[in-house]
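All protein chains but one are shown at their positions in the complex.
Chains: A and B, in written order; residue numbering restarts at 1 for each.
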Amino acid sequence: MSSFKRNLQEILKYPSAIAGSLIILALVIVAGIVITTIPYSEAIRLWRGGEDVWYANPQYAPPAWINYFRSEKLPVSFALDSFESDGEQVVTTFEDVDGTTSRTNITYTFDFQADVVPQEISLYFDATYESKQPFASILWVTPDGREIRIGDFGVDKQRTYRLSQDEKLKRRLGGVPPMDGLFADPNSESGKPLKGTYQLLIESVAFEPGSTLHAEFVFFGQVYGLAGTDHQRRDLTLPLLYGVPIALAFGLLAALGTSIMTMIIAAIGAWYGGWVDELIQRITEVNLVLPFLSILIMVGTFYSRSIWTILGVTVLLSIFTGGIKGFRAIFLQVKESAYIEAARAYGSSDTRVIFKYLIPRMIPLLIPGLVSSVPAFVFLEASLAILGLGDPVLPTWGKIINDAQTNAALYKGLYYWVLEPAVLLMITGLGFAMLGFALDRIFNPRLRGI
Amino acid sequence: MTDKQRDVLLSIQDLHVWFELRRFGFGHAGYVKAVDGVTFDLHFGETIAIVGESGCGKTSLMRTILGLNKPTKGKVVFEDLDVGALRGEALRQYRAKIGYVQQDPFGALAPFMNVQQILEEPLRINGVKDAQERERRVRKVMEEVKLTPVDDFLHKYPHMLSGGQQQRVVIARAIILEPQLVVADEPVSMLDASVRVEILKLLRGLQEKYHMAVIYITHDLSTVRYFSERVFVMYAGNVVEKAPVNSIVHNPKHPYTAALMDATSDPDANNALTFRELPPGEPPSLVNPPPGCRFHPRCPKRIENLCEVEEPYDLPADDHLVACWLYK
Partner (left out) sequence: MSKDTLLRIEDLVLHFKTQKGSVRAVDGVFFELAHKEAVVVLGESGCGKSSLAKAILRLLPRNIDKYTGKIYLEGDEIMGMEDEDYRQNVRWVRMSLVPQAAMNALNPVLKVGDQVAEPMMIHHGVKKEEALVQAAKMFQHVGVPVDFLDRYAFELSGGMRQRVAIAMSLVTAPALVILDEPTSALDVLTQANIFNVLKRLKQELEVSFVLITHDIATSSELADRVAVMYAGQIVEVSDAHRFFAEPLHPYSRMLMASVPRLRANTEPEFITGQPPSLLDPPKGCRFADRCPKRFAKCSEEPPVVNVDGIQVKCWLYTS
């Protein structure tokens, strides 16, 4: 394939082609990793999971890295588990008192350097016992050594204790919301929280042999992770990452399907001529005046919003468009080539002429068009999702924007929620567009030398 | 004539090839009478030249022989096949029996295939399934057309070859199925003078070696004598003169043939000193050709009240057949 090599060498002469290829390559690698590490069923389970899966995340939290751009630092979310005693952040001690009674002491230590109090702190207990509940008392130690008793209670088999919803604690803190009270700096006028190392101590007593207590400490900060979270506490990295393979698959399949079908149908029409050609031309003209998006919206509303249905309808509606006229015009020229006449003279059948002689001639023109049309389809899928017609099960970029929109993200100032998927959409579009333009220069002889 | 003793390979019988003209895509607006009553026989291993200007119908005649056009009237009989009656698979198989060398070698080669792929195509299409067998035959035919060393050319694409080399590939493709008839349509008119002779000699050598019949179509009388045994001169859809090559060169009978000869230059500085005698006007429209002899409006030897009235038929004159009333 020396011509392939030649084309490749020529591609490398265009910086935009290199940049575009790198972007696409990066996207493909990400898509590959995502697909292999998060299986499809797992992704869907996580995406539809809701509170059970995502209880440990804050709601509406921007990504953690926005702190780099803020003077007032926001607390980062984290969780500490009593099973994972490491002697530093979590210290869990177990002491058997007399064979029946036992003590479990858990100390969570964390450094707090933010300028804003967290959304919430919760403790998720689960205990094992026959009839007598273990009893826990919880103590809060501030960096300046003050000790605040938070509460004492028997622990059910499953219990969630949310500090900020404890009315008794609120009263004990003098009527201020518990988060403000617990992090308050007694010497500060500004009401800024006190920075330093905080500790939360759980001292529990179990009254049965074999009875245990496990507690997870979850600190719901104001920011979370790489991408932030949405209204359902879902980590946005999941749909952002999973959106890559879906967007690529949809865009490439739609572009490939459309281009190839268009080309084959145009070739058939141009080769046979007569009523076949007439029919294809008339279908195209009718299809050109049909409102494309409206039909898709109707299909999405009344029939199915499955991405495969939408893909199929998109391809079907995109086949009979201007492209078919353009291809046909060129095929009509190629059809008259001497080499096609020669092929017929040595006995080629019609199908062979179409697929072996007409279509390969068109491939150089097809490739740039195909690459350039990918972004349009990626955006189309996103647009449909934004309009609420996206596939209901799949985590996609469009879905994120759709969620953001219904939750008034921009109104609430949660820009990250819209910007993250939008930036990815733009990068994808840019990558394919840059490569497409360069390929057009290389393959389209009319643009050569410009 | 010894020709008569040979078996007939191709027989053209009163062939008419008309193309319908349509008005606005529907209404009938007449016919382009590209070939209008042509009759001749071609024997095994014989070479003939068909000479004529553009628009005289020689290309339509050739395409009909190749099975690419349908006869409107009359017959093309190849061995025992009535070509006009063939359809579908039978027609496809018939086409493969005739080699075809085209005018523009670059256009005749698919630009996205290399030499090996181009030459294998006829073999693939006509049922040579074994890849080694195909390669063996490709190599053999490349040796025949002197595309050597073969390995240097096998993987080249057409644009990497010179015009002469491209035409050799076209010739190789035409003979790879070992046809009994090769149609060569102006095979050298796009080539440089120094290469022309080389290609014509190559074709001639192959023709003699494999005893192929060749129809050589050209507008250039000066190359005819190096290539063919008989010459047919076409004018406005008719064959006006059929003659052995040596005789026609020295003694053209039809006034049109004579005019063609007069107009053909040999390199001679004295050419610049005189004006050439040429028939006035231009060839007639094939939609509405003049009545009687089609050359009569331009003919210097026109016989009044005859040539413009009655269509001449083949009349013998020495060893020529001439469609001209002068020889009645």
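Here is the rule we use: a contact is a pair of C-beta atoms (placed from the backbone, for glycine too) under 8 Å apart; a residue touches a chain by one contact, two chains touch by 3 or more.
Computed from a prediction, not measured in an experiment: that's the story for all the values here.
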Of the chains that are displayed, which are in contact with the missing one across the whole complex?
B
Which one, B:T47, B:Q116 or B:T223, makes contact with the chain that was left out?
B:T223
Which residue of B:R22, B:K201 or B:K301 touches the chain not shown here
B:K201
For the chain left off this view, which of B:V8, B:L68 or B:V249 is in contact with it?
B:V249
Chain B positions in touch with the non-displayed chain are 53-54, 162-164, 192-198, 200-201, 219-223, 225-226, 249, 259-269, 271-272, 275-276, 278-279, 282
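The rule we apply is simple: only the chains that are shown with their structure count from here on.
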Under the touch definition given earlier, write down the residues of chain B that touch chain A in their complex.
66-68, 92-93, 95-96, 98, 100, 102-104, 107-112, 121-122, 125-126, 155, 157, 170, 173, 177
Which residues of chain A touch chain B once you look at their complex with the stated criterion?
2-3, 337-339, 341-349, 352, 356-357, 360-361, 363
